[in-house]
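Okay, here's the structure, questions in a sec.
Shown here: the complex without one of its protein chains, the others still in place.
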Amino acid sequence: MRARVFVTLKPSVFDPQGTTVAEALHTLGYASVKDVRQGKYFELEINASTPDEARRVAAEAADKLLANPVIESYRIEVDAPAHAEMAR
Amino acid sequence: MTITNELIAQHGLTLDEYQRIVDTLGREPTLTELGIFSVMWSEHCSYKSSRVHLKTLPTSGTRVLQGPGENAGAVDIGDGLAAIFKIESHNHPSFIEPYQGAATGVGGIIRDIFTMGARPIALLNSLRFGSLEDPLVRRTMAGVVAGIAGYGNSIGIPTVGGEIGFDESYTGNPLVNVFCLGTSKASEIVKAVASGAGNPVYYVGAKTGRDGIHGATMASAEFDEKSAEKRPAVQVGDPFMEKLLLEACLEVMRTDALVGIQDMGAAGLTSSSSEMGSRGGAGVEIDVSLVPQRESGMTPYEIMLSESQERMLLVAKRGREGEVERIFEKWDLHAVRIGEVTTDGRLRVKHRGEVVADIPNKALTDEAPRYRRPTAEPSYLKEAQQLDLASLGKPLAVREVFRRLLAAPETASKRWVYRQYDHMVRTNTLVLPGMGAGVVRIKGTRRALALSVDCNGRFVYLDPFVGAQHAVAEAARNVACAGAQPIGATNCLNFGNPEKPDVMWQFVRAVEGMGAACRALDVPITGGNVSLYNETDGRAVLPTPVIGVVGLIDDADRIARRTFQTADDAVVLLGESRAELGGSEYLKVIHGIVRGVPPAIDLAREAALQRFLVDGIAAGLIRSAHDCAEGGFAVALAECCFDTGLGVSAELSRLETIEGFADIAALFSESASRVIVSVAPGAVEDVLSRAAALNVPAVRIERSRAVL
Partner (left out) sequence: MKFAIVVFPGSNCDHDAHYAAEHVLGQQAELIWHKDTSLKGADVVVLPGGFAHGDYLRTGAIARFSPIMQEVRRFADGGGPVLGICNGFQVLLEAGMLPGAMLRNASLHFHCEHVYVNVEQTDTPFTIACTPGRALRIPVAHGEGNYYAEPDVLARLEKNRQVVFRYVDASGQRTAAANPNGSLNNIAGLCNERRNVVGLMPHPERACELSVGSADGLVLFESAVKAVSEGAFAISR
């Protein structure tokens, strides 16, 4: 089962990389892009029997290691096999 | 599987070379064998266009412990220690992917040093880019600098100096030459040999993937519009993995369980196994299915040609396997036994027990093709050497010229660059970047080593024989200005397509000039690198033979820096100034031309100058020393004052030249063998008489000093 963890900087934290990316987009002509925040994306392949178990494991991984709670927050998506079939 | 002419061409081989392969094997090669030959016989690995000429270089000397032929050269620096060093290029990958191209270039040269048993202690780099007006060039430069910084800083080796040059000819062909220096006990230098029948062959480091396949052949080809498609060939570096490898390998080398070790660089597993076997006069048999792989379904061809980074091949003593494996485990590395040494002198590659390649080692290494390619004086040369100053019109006011030269990228401060390099890690750096030669101390001794990399490509373009002499002289002079006796050199020869007679002519003449200068200055070449095919759409780079010189300082308390030390010191100009504007920064920046002949160079005079500097600094008589290079005397004098709060008013003698250009020539002429030194007032007499004794022209030039 695959869990996707999206880690982003908390809104109050200054993001110079995101700002630089936004400026670069503006130079390329994308004036409509108002702001960019840069984050990290992890894909975890987990041996879990239910989506909830996978989500729990991913959340623990995020709490312990993947995200730094002082400056980052995260959200999780789980691709359960049943959902994958529906997507097909 | 039929081997077609197209397949042969795709592998960068000529039909003649293919026939040689068939003759050597006594049959048609397998696809894996074709791949192996294609990389080992590529220009980058075989040096087929350059070998016959490189053989003319002076490579021996009383201090030389290891000359060309190993992974790096070594010279004796006293106290039972050796300095191990080399310079290498990673030009083509740095155009395709600047950050990773430069980063993996740094990784590669570092491995070449620690594979010899030396702990790397300093890095330098010599870079060339097109014009900074071009946004693509700016992006390339930013990427290259970031890549060098990213890798070097992470692995913890200080980048203590270097040089950066700009010219339109480098636009599609940036040059990224990286120099690395390490030290070890002279008796503990490790060689890259495979020997001892039955000794196990180990693979350690990163897993093998499909990166860099045909990287060696890419380095041996020009770019054209299709180059963008070659993108997947660039390797990605992992400095953390290399740090682990470095520490683990040095630890293994301290036991005596190792027979030989080599890093997997260009042509990866192929070059390391065949070269180690060749040097040891032995054979190597490996089974590639035992090689740790990062991707699935890799073929033997791919495994043999992969240029995945941060991998080492080593031969251990039979019976000592456990010791070796344990040390690597400590560093969370897996040393995997993939084969053994044999006595038949062949490289035998198996895949799941089945032989897929079986080639005599020597055919891949010592017996690789060697060409003496045709040379012809280039058609541009005679015309370009004509310089008619009068035709340039009335020169600008010298103040304006001076301002423009100081602002030109070539001479401007490179602080934006070296601030990104950790130049202090290991706490050995005695002279920081931007101050001439880099100087690092050798802990546990009173000594220090001074390092410099130099080349004026314009001079080489206008006269390769003389220009190459300038490169050697300048690098040696830079270390002498720090107070170091030059003791060894390495070279990175960056040229265009050697199949063109005019490029080959430049190469041969440059090697001849380099040899002459190295002999005259007693600086042997201990190894180096050749990078050919630096051309895009038929336009070659300025011929750029970069020379790296290592100098030895006996007493680290007696070194000289570039800048003036106090407001009281006298200023003496050493050397002879002439109206020599050929190939100068003045002509390039103010008039946009590269014309004339390079300044004359008298190697005997240069040797005397360097002798004078080394002795004078060791005696404590010379307080600062800075040579005149791009931009001539005026730029050098200004650089002596930067960041000191000191000013100087100096007087120069008039030079013989055409009407109107007297001041320009006096200030911006780039005559060779000139150094500005500062001396305590009480020592001036002594200094002038010592100079006279060595026939070094010397004249006190300061009229007044100021503190700003």
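When the chains are written out, they are named A and B in that same order, and each has its own residue count from 1.
Assume contacts are C-beta pairs under 8 Å (C-beta built on N, C-alpha and C of every residue); 3 or more make two chains touch, one makes a residue touch a chain.
Values in this document were obtained by computation on a predicted structure and should not be read as measured data.
**Student:** Out of B:301, B:421, B:564 or B:661, point to the residue that touches the absent chain in the complete complex.
**Tutor:** The missing chain is touched by B:421.
**Student:** Using the touch definition from the top, which of A:12, A:27 or A:49 touches the missing chain?
**Tutor:** Of the listed residues, the one touching the omitted chain is A:12.
**Student:** Among B:51, B:243 or B:317, which residue is in touch with the absent chain?
**Tutor:** The missing chain is touched by B:243.
**Student:** In the whole complex, what residues of subunit A lie against the chain that is missing from view?
**Tutor:** Contacting residues on subunit A, toward the hidden partner: 12-14, 16-17, 20, 65-66, 68, 70-71.
**Student:** For subunit B, which positions touch the chain that isn't shown here?
**Tutor:** Against the left-out chain, subunit B lists 146, 149-150, 153-156, 238-241, 243-244, 330-332, 418-430, 432, 441, 443, 556-557.
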